[in-house]
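Only one protein chain is missing; all other protein chains are in place.
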Amino acid sequence: MSVLASASPTFPVLPALILTPLFGALLVVLGPRRRPELLKLTAVLATVATGALSLWVLLAFDAGGEGFQFASRHAWIGELGISWLFGVDGISLFLIVLTGILFPIAILATDPGHDSRAYYAWMLVLEGGVMGVFASLDLVMFFLCFEIVLVPMYFLIGRWGHGNRTYAATKFFLYTMAGSALMLVGIVSLAFLHADATGGALTFDLVAIAEAQSIATETARWLFLAFALAFAVKVPIFPLHTWLPDAHTEAPTAGSVILAGVLLKLGTYGFLRFGLYLFPEATHHFAPVFLVLGVVGIVYGAVVATMQKDLKRLVAYSSVAHLGFIILGTFALNTEGIEGGLLQMVNHGISTGALFLLVGMIYERRRTRQIDELGGLQKSAPLLAGVFMVVMLSSIGLPGLNGFVGEFLVLVGTFNAHRWYAVVAAGGVVLAALYLLWAYQRVFHGPAEGDNADMPDLCLREGLVLAPLLALIVVLGVYPKPVIERMEPAVDALVEHIERHVDGFEEPTSRMGIDISPDGPLDGPADSEEGH
Amino acid sequence: MFAQAETVATPEVLWWALVPLLVLAGAAVLLLTVASLVRRLPEWLPAAWTIVAGLAVLVSVVPLWNEVQDDGARSFLAGAVGIDGSTLFVTALLAVAVVATALLSRAYLTREDLPGVELYVLLLLSAAGGVVMASANDLIVLFLGLELLSIAVYVMAALHLRRIQSQEAALKYFVLGAFASAFLLYGIALVYGATGATGLARIAGYLSTTILLEDGMLMAGFGLLLVGLGFKVAAVPFHAWAPDVYQGAPTPVVAWMAAGVKAAGFAALLRVFVLTFGSWSGEWQPAVWGLAILTVLGGSVVAVVQTDVKRMLAYSSIAHAGFLLVGVQAASDRGTAAVLTYLGVYTLLACGSFAVVTVVGGAGDDRHGIDAYRGLGARRPWLAGAFAVLLLGQAGVPFTAGFVAKFGVIAAATEGHSYALAGIAMVSAAVAAFVYLRILVALYMEDRHLEDDDEAGAVEVDPAPWGPRIVITVSVALVLVLGVVPGPLVDLAKDAVPVLVGG
Partner (left out) sequence: MIAMAALQGFDSLMSGDTVVAQNIAFGILAVVMIVAALRMVTTGNVVHAALYLVIVLAGVAGIFILLGAEFVGVTQVLVYIGAIVVLFLFGIMLTRGALGEDEEADTEKRRMAVLVGVLVLVVTGGAVLDSFGDAAVNRAAPSLTAEIGDTIFSQYIVPFEAVSVLLLAALIGAIVVARKD
């Protein structure tokens, strides 16, 4: 419980993060149906306000502080020990900020075309749900928010998507719902077993349950699998990924941005928060499986992406590869790997979000996403091509851009823990360069013919929408220290938590003398803790 | 002989505890009498009368509830009838369902141009039967309550005289229902044979204090009772009647079947199995376990291939019965409270959903194919939105009351270490979600191509009359509110866990 005690501000900022978009949704629903611009304004204001709140959380966050900050607790179903329990630590902080930034961008970037009221309402509900997932420290609350995001996303894909949208939306909903079906049973069983073992009252408090570690090893492994299935579908981990290309491709642009940028992180975040933290032993036990699947995902995603004819589908498959990296880092079970994974979550959200925006912009102009129908766009739209180039390079992991830092940390972490996985994964980086550059070449180079020749370039609005993302790509690539600094205490605590609860486990650290943590040789005085 | 008659000892009667029952039966008889004496009864009167009776029951439950909470449960009439939290909880649900059904029926009867006093009389009598079941403290009383409930519903199913499906539904329901009653009665006889009592309290006392060397007859009795009640709540494999009957019967009557009959049936299951046979739970739990799995899976899977919305909802109501059985299987206070919570939520969901179906069904009550719902989102945004909420609630999506209900039974099952059952139930909930998604797709995602066809395929849906409108609005509001603030309902259900009192 002491973990929750630190820094309780008087203003409940985390509930506000969730309620602001929901309040916005209510305003939109009650708003005038025939005035889409007014509805859009409301939605933008609500998301900007939420974004501002998330930035405020970032600024007010105590960088060196341990445990969860801004904690707040309100009883919900007292009889079952469920409460509204929120808190932020270095792991969830940047995902909250990412959510806060991506939503206004996604809403500003595109118009739904029809049924604006429902569209904006669902977007805002979605943001509330996502914020809830990242801020919840109560298992049931987490599950509620984890599940509720399906509904707005389902409608967004199904009503405002492209061609095969109904199929894609239904597939998305059913896959993820079936995946998380067992998680609910897992959550409830965990709470009851915990209450039995400790003799206390029924509680779904994540921190209390995780710190007590009262579950028998064998049982904990089963429970872990119930949780892991839900997260694996959400991430998605190969071979549970088949919903992703369909959902991404058929979703409207804003939907794709949010889906790639934020929703996929629900799974990877879940692994960190509700896998590693709740079941350290089981995570360690099953880590090899996930490492293998992560590597398979990296290679598979890259190979399949290479073969895509549809630009959007290509980006979707590149997501599978990127998420493989995140999984790899997470299950390396050391500070570098987990930090790299976390950073990669943010990076992937920014660069893949930007890629989907760009693909959407091309589609709006050309009404096609087929790579072989495009070509020579560099001539007609040099600015667009330039932005695309930067974002793509960030996605590839070019040094100096944000993708590099995360990927590098993941590879270092994995190398320290499991050398050969890192070697294969590094091959994935090369493949990423291959498919993205090849796609870039086909779309932007060559002679521009027909409609491609006179495609308009970026307009001001689009430029404004893309600018913050570009800035983040560069800033995080050049100066990631403030981010890593804030992640560090939480990640360290997590790794220590694993060491404490897994017999004979010791953090696989730098055998090669590589240590790029901010307190390490790269940035300043070595922390005494980093001595081992 | 006559001398003896003077010594008849009249048992204690707690008249105040019988008020809900007397209101329902009295209202029915009075309505019937007035309707047969007065030549031209105003059209609105029977419905209004029924609604008033339902509300009166609802109001009368409140002081009774306080009384029971303060002074504990009672039994009276020589132990034949009892009153406890669950009695009043289920009575309140039945009253709500009566009011909703009456509101729907009025609009329905007007639209279909049917004479209607009988419907209301039968509805009230049926509800009285349900209340008898919920307060039964004796197997015979339980059986009679069930028969009263059922016979009235058989006739209600047949009420649309010009629709041949209505007649067919009634006949099927009647034959299978009579069959189920026979099972039930035989089960009662065997349990009586094994324990020497029909009073629930005496049976429970006997079972918890006596070690039976030969328990064959008791087991057979358990089995037959389970089959009989399984028929009534439409548990697989005793569900065959439900889809046909739901499809054929007048839609408001289906709302009553789904909400009222199910609530009364589960009240009986709880009283007989969890409460009375509680000390033998090890013997009947496996049977209920199997029944629950068959029911959740069967209901969900078969619902997927339906094309008629009423049939889909019928199968989904079977799946809901499966979830309720999961709670019964737990055989614990938590399980019972979960079942009661679930019943409360399902009453709302069923009344609301069938209210929408009543409206969309249109004159003739036969537009129930999924095509009738195509593009409704564009043409009737509020109706479609309400239906969407109700369907998501049935799917158990978070922040709807449906999730609270499912969470309760899953928690009860896991507390009883029935992990496999809980897992299978959740997976089939995901399967069932597909059914609701199909309707949602029709509502919202197939509107564009309709515009292309110049709305040729679109079925015009008349605006909802005020009766269904009230039912839909109230149920949607409650489904959402209870999804966010479930505390009151959960606490009520917890206080409503039944207790057996002497007899």
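The letters A and B name the chains in turn, as written, and every chain counts its residues from 1.
Convention: a contact is a pair of C-beta atoms (placed from the backbone, for glycine too) under 8 Å apart; a residue touches a chain by one contact, two chains touch by 3 or more.
What you see is a predicted model; the values in this text were computed from it and never measured.
By the touch rule given at the top, the unshown chain touches B in the complete complex.
Among the residues B:19, B:47, B:68 or B:81, only B:81 touches the chain that is left out of the figure. Checked against the full complex, the candidates B:52, B:220 or B:301 give a single residue touching the omitted chain, namely B:220. Only one of the listed residues, B:73, B:103, B:132 or B:479, touches the absent chain: B:132. When the whole complex is considered, the residue among B:32, B:318 or B:500 that touches the unshown chain is B:32. The omitted chain makes contact with chain B at the following residues, 1, 4-5, 8-11, 25, 28-29, 32, 77-81, 118, 121-122, 125-126, 128-129, 132, 138, 140-141, 144-145, 147-148, 151-152, 154-155, 158-159, 161-162, 170, 185, 188-190, 192-194, 196, 198, 214, 216-217, 220.
In this text, only the chains that are shown with their structure count from here on.
Chain A and chain B have centres, each the mean of its CA atoms, that are 44 Å apart. Partner chain A is touched in their complex by these residues of chain B: 392, 397-399, 403-404, 407, 410-411, 414-415, 419, 422-423, 426-427, 429-431, 433-434, 437, 440-441, 444-446, 486-487, 490-491, 494. Of all residues in chain A, only 76-80, 140, 143-145, 147-148, 150-151, 154-155, 158-159, 165-166, 169-170, 173-174, 177-178, 181-182, 184-185, 188-189, 192, 226 touch chain B in the complex they form.
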